[in-house]
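To start, I am sharing the structure in question, which I have written as structure tokens.
Note that one protein chain of the assembly has been removed; the remaining protein chains are unaltered in position.
And then chain A:
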Amino acid sequence: MSQAKPDKDSQASEAKKAISLPISRVKLIMKSSPDVSSINQDALFLTTKATELFVQHLALTSFNNGSGREANTLDYSDLAKTAEETDTFHFLTDILPKKILAREYLKSLEQMEDEDADF
């Protein structure tokens, strides 16, 4: 059926009602960027919607590639793995650093010192 009833149509759009994140908060984050002067309403809406899509995409990608799939869990390590391994999520590596054991960290520090000593 190509002709949707107007009533049903408006109900569907109401249900999809596009966004659940607060636009005002997204605007605040956008405005915290110093070189942004103003943002029109459509751009604000699109950024908010895109952020929701991003959250879904990040969660699902991390779950599907993660180690907790059998256990039905999503953990920090799955997200860090996604940030490291997936190109589009690479910009997240700074805020999603891979966690390593203190023991391993000390070892890598020692190695770095050894390398410095070579000079």
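In the analysis below, a contact is a pair of C-beta atoms (placed from the backbone, for glycine too) under 8 Å apart; a residue touches a chain by one contact, two chains touch by 3 or more; residues count from 1.
Rule of thumb we're sticking to: contacts and distances are computed from a predicted model.
J.: When one chain of this assembly is omitted, its UniProt record names it as which of these: "DNA polymerase epsilon subunit 3", "Oligosaccharyl transferase subunit OST3/OST6 family", "Disease resistance R13L4/SHOC-2-like LRR domain-containing protein" or "Trafficking protein particle complex subunit"?
T.: Per the UniProt record, the undisplayed chain of the complex is "DNA polymerase epsilon subunit 3".
J.: Residues of chain A in contact with the chain that isn't shown?
T.: Touching the chain left out of view, chain A contributes residues 10, 13, 16-22, 25-26, 28-33, 35-43, 45-47, 49-60, 62-63, 72-76, 78-80, 83, 87-88, 91-92, 95-96.
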